[in-house]
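Here the complex is missing one protein chain, while the rest keep their positions.
The letters A, B and C name the chains in turn, as written, and every chain counts its residues from 1.
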Amino acid sequence: MNTNLALLLLLAPFIGFLFNIFFGKSIGKTASGVIGTLMIVVSFIVTLYFFGAITAKPEGIHISLFDWIQISNFKVDFGFQFDQLSVLWLLFVTGIGSLIHMYSISYMHDDENMHKYFAYLNLFIFFMITLVIGSNLLVLFIGWEGVGLCSYLLIGFWHKNQEFNDAAKKAFIMNRIGDLGLLIGIFIIGSLFSTLDYATLKTAIAGATDLNMYWISAAAFALFIGACGKSAQIPLYTWLPDAMAGPTPVSALIHAATMVTAGIFMITRLNYLFDLAPDVQNIIAIVGAVTSLVAATIALVQTDIKKVLAYSTVSQLGLMFLALGLGAYEVAVFHVITHAFFKACLFLGSGSVIHALHGEQDMRKMGGLKKVMTITFVTFLISSLAISGIPPFSGFFSKDEILMVAFEHNKILWFIASLASLMTAFYMFRLLYLTFFKEFRGTAEQKSHLHESPTLITFPLIVLAILATLGGLISLPTNSWLNEYLAPLFTKVATEEHHFGTSEYMLMLVAVIGGLVGIGIAYSKYIKQNLVPEEDEKITGFAKVLYNKYYVDEIYDSLFVKSINGLSKFFRDNVETTLSSLVFGLGKVTNEIGFQGKKLQSGSIGFYLFAFVLGICAIITYLFLAQ
Amino acid sequence: MNNILNEIGIENYIFLSVILFCIGVFGVLYRRNAIIVFMSIEIMLNAVNLLFVAFSTYHQDAQGQIFVFFSMAVAAAEVAVGLAILVSIFRNLGSIDINNLKNLKG
Amino acid sequence: MNVSLILILLLVGAFATYISGDKVASKVALFFGLSALGCSLVLLNHFNSGENISFLCQWINQPNVSFALKADGLSIAMLLLTTALTPIIIYTSFGTEYKNAKAFYSLILFMSFAMVGTFLAADGLLYYIFWELALIPIYFIALIWGNGDAEERKKAVVKFFIYTLAGSLFMLIAFIYLYQQAGSFLIEDLYKLNLSATEQLWIFLAFFLAYAIKIPIIPFHTWQANVYQKAPAVGTMLLSGIMLKMGLYSIIRWQLPITPLAAKEYMYIFVSLGVAGVIYGSIVALRQKDLKKLLAYSSLAHVGLIAAGTYTLTIDGLRGAVLQMIAHGFVVVGLFFISEIIFRRYETRTISEMGGIRTQSPKFASMFLLLVLASVALPTTFNFVGEFTVLYSLSQINVWFAFLGGTTIILGAYYMLKMYQQVMLGETNTKVFADVTFKEGFALVLIIGVLFFFGMYPKPITDLITPSLEEILKVINRV
């Protein structure tokens, strides 16, 4: 029963994928979209069943299908594991996935390859489910690479544009750098514990007496590199902003809500391993904090609506990593969930705006959409408030918990994180003001076409806005359902009960004030002073550095891409030819010896006789005298 | 004369035939006239024959002498054929200078 | 029933194809290729039921040479690879007209015969004969039916021929020495030899030279790219799909068990060479202008990894290497077929002259992408199973080897996707590109199907090869 349902859960999107690939074109756009959506809804319903099943059976459900890969000291089977974590992830993957599929039916309706779009989207959900429900690291790795592939396909969906293709390629390759880290982590774990299965691994670690801390730290670090790649942390974050080349719903689903959280999922999954490596945890925390700050600063000056959201995603992911690094896994998970709600909503809202403006993404050419697109505006506002951490929206709770944990551990990290969230509030409201307030700054033609998006687009927005508002309820500071629900996953006793004293309330207050200050600055700049970001050429000073994302792309380009291409050229033009000429040189030497040797055969009998006599002398000497 | 070797000693024969042989070799290398080269070869053959006979006496065994007979037969045949070849070479080239014979050049 | 049947079948096929005449030669060849495949499947069945399908009889008394064909799991796996790829390769050629077709197809079958012989032979001299025999057909295939300027082609092909032949001669010397020691060429007798460390080193090196050139391992690879480029598609497929597996197979079958001491002593050096090949091949592939050359260098990178896996002397390394060999065989045949399909339509192999094909031929684009993904070892493809196992074995030696070898998944993705982007994506090409025909599509689907099926369920192959690899490992660890 469970096996069949698990297969249904997994294969429904896959069937959708196959169906859309082979028949999508012939059955028409809407039908292919509907089928794609329905398949995800099926998965969502099955997920609900599993949610119930896990609630009834907290120790989780294991399903093993068949042996997959055999290694000398262990076997990897193709199996699934349903527990609190995977079900939680499944819920929002399939839930938000369904909403975004629905949204896409309308959004992508003008595209000739809509069936392919749905096929890829379904495939993505398939791989995401694989990633989440896999019972061992290698099945996770299938999903891990698979979502990377789908991300590649969807970023490069409009493949006529080579820049988009470049972005897709970049995303795939940067992900693969992380994947290598993950693989190495898997290798180390495999050789240390002779298993890749989560459950076995957990018992192995719990039961082990003399663990090799050095290798465990190495494994944790390698896994963290993998997480960095997938979850866009420093230094592997640059692909995510570029990934915005894909259709907006894709950005919402893959590059905000689901795929990029895979790194957090993996680290949470292996929390018992990371708990053993405090050094790595520190690194994770620092990387997370720094990422959140750096991305936030970049987001301050971006003018592309999706780029702002992309950097905001990176920044929020940084906060989650901060929480992970501090060992507060449930807090990170909490933020993942709320972030999925409000960030999906934001992206879809921006998609709605872009849709209305026929592809315009530059905020400088927007404005005043509040009146026309009421629903989009309201949902967008709610989500912006949520991400800025204003109570009572969901983001407040999750972000506040992260800040609180950070404050407990390290004041500097707390300060960085607070600064990042202050900036978040600023740039989100900058975005909001520039897009929805004041007068429309686009062309007259665009203005005449302005319209609220159809229901298929607004419905997901409304649902997500509601979730973004209420999502915080699952983990109230005093009474956390989420923490209790997740408790069986963690070896450490979940963070000691917060006894809410004054300091905690003070922190909360500081956070809220920070958010409000950010909003206030944005208000004064863009509403009161009525500023509009300047044209690209006029940006100077530090703003220019920020606008150009600290030139990280350029640095990477010249440091890695150029050098490796240069190396390739060097190898191709010099080393290859040298090696080749070496081999030919051997041939030439042989040839030359032959040519010179030919001269010996002069035909002169006298010379032959000399050679003959000398030869006899030599032979006689060898035979009779040499001994 | 049965005890001849007691008086002369086999070494002397060895030295003699070695020197004779070397003279033959020298002739082969030194001269360009094919006829003389042939003669030098005959000298070498005779040097060997001499040694055969000397050792035949030394071992008091007839086999050495038998071999000399055979080698004489071979020498006769060789000279006959060789000279015939020389004659035909001379007819074709007008000279028997071995330096002119360069058909073996590779 | 024993394995000599397949050899006879292929040889008869080669003759029959030659006799049948130009018009039906391709079909006759396909028929014999398929029957060889069927025959090997039947043999597999027999083997699995525990029957002895080996073949042994005295061939020459002095020196002591036997006609010994041994079929263990490893041999059968390679046999299946050869007999499965041969009909596919023949089938892919159906869209191209070849002059003097009867000789062409006859040579393909003959080559297949020789390669099967190499995989089965259990007698040193017999093995050597088959090994060299395989070189002759490919020489003619590349020389006569190849493409590009005839003079350059001749230069490249002759270089290849002499280079590989020269390498093999060292192997022959090694065999002669071994024969003097053992008094027999039979592989069991050679396994039993107890050679000193110095002897082993020299024999190891002699073998290595032969195999390193054939596989090729850097820096012995210089023949490869040029020959791949000049040879006709079929020749390239035979070379890269099966023939270079001969070298890898021989490492496992001959080199390591005969000279285990040397293999252990110098393991690091040879693993490093393989890993260096991975990085070097990948980097050189980045800037290739010719599609076939790019694929050649990617092949260099992959076989480097396989070779590194074999030299780890662990069961994982050997198993992964064999799995990866089979996977790589299929993938590389598919990719070269892709380049041939493009060539049939555009008459070019220069990457910069392509682009924008995807919009015109979605089916082709999908299949191409799937093959590219298999080549970069995406999980669920067969290549991943192999690559993972090999990398795992490398990590057992030293994690840094796994890291360096693992760069293939980054660099591989880089050059393959770059190539895919330049070839397939972008603005619609002005030149018309007809989508794949049924025949082309069928061959590609077959290959892709195999790759994904065994990617998800490699157990049959793993079960087939593991016992024999363990056996070999036992021989390696006898000292």
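Heads up, the rule we're going with is that a residue touches a chain if its C-beta (ideal position, glycine included) is under 8 Å from a C-beta of that chain, and two chains touch if they have at least 3 such contacts.
Here, contacts and distances are computed from a predicted model.
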Chain left out of the displayed complex - its UniProt protein name, from "Domain related to MnhB subunit of Na+/H+ antiporter", "NADH-quinone oxidoreductase subunit J", "ABC transporter ATP-binding protein" or "Formate hydrogenlyase": "NADH-quinone oxidoreductase subunit J"
Omitted chain - touching chains that are shown: A, B
Footprint left on subunit B by the chain that the document does not show: 1-16, 18-27, 29-33, 35-36, 38-40, 42-43, 46, 49-50, 53-54, 56-58, 60-63, 65-66, 68-70, 72-81, 83-88, 90-91, 96-97
Residues of subunit A (touch criterion as defined above) contacting the omitted chain: 606, 610, 613-614, 616-617, 620-621, 624-625
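We take it that only the chains that are shown with their structure count from here on.
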Chain centre separation (subunit A, subunit C; CA means) in Å: 37
Subunit A to subunit C touching residues, read off their complex: 21, 66-72, 78, 116, 138, 141-142, 144-146, 149, 152, 156, 159-160, 162, 165-166, 169, 172-173, 176-177, 179-180, 183-184, 187-188, 190-191, 218, 564-565, 567-569, 571-572, 576, 579-580, 582-584, 587
Touch list for subunit A against partner subunit B, complex: 598, 601-606, 608-610, 613
Complex interface listing, subunit B residues touching subunit A: 25, 28-29, 32, 98-99, 101-106
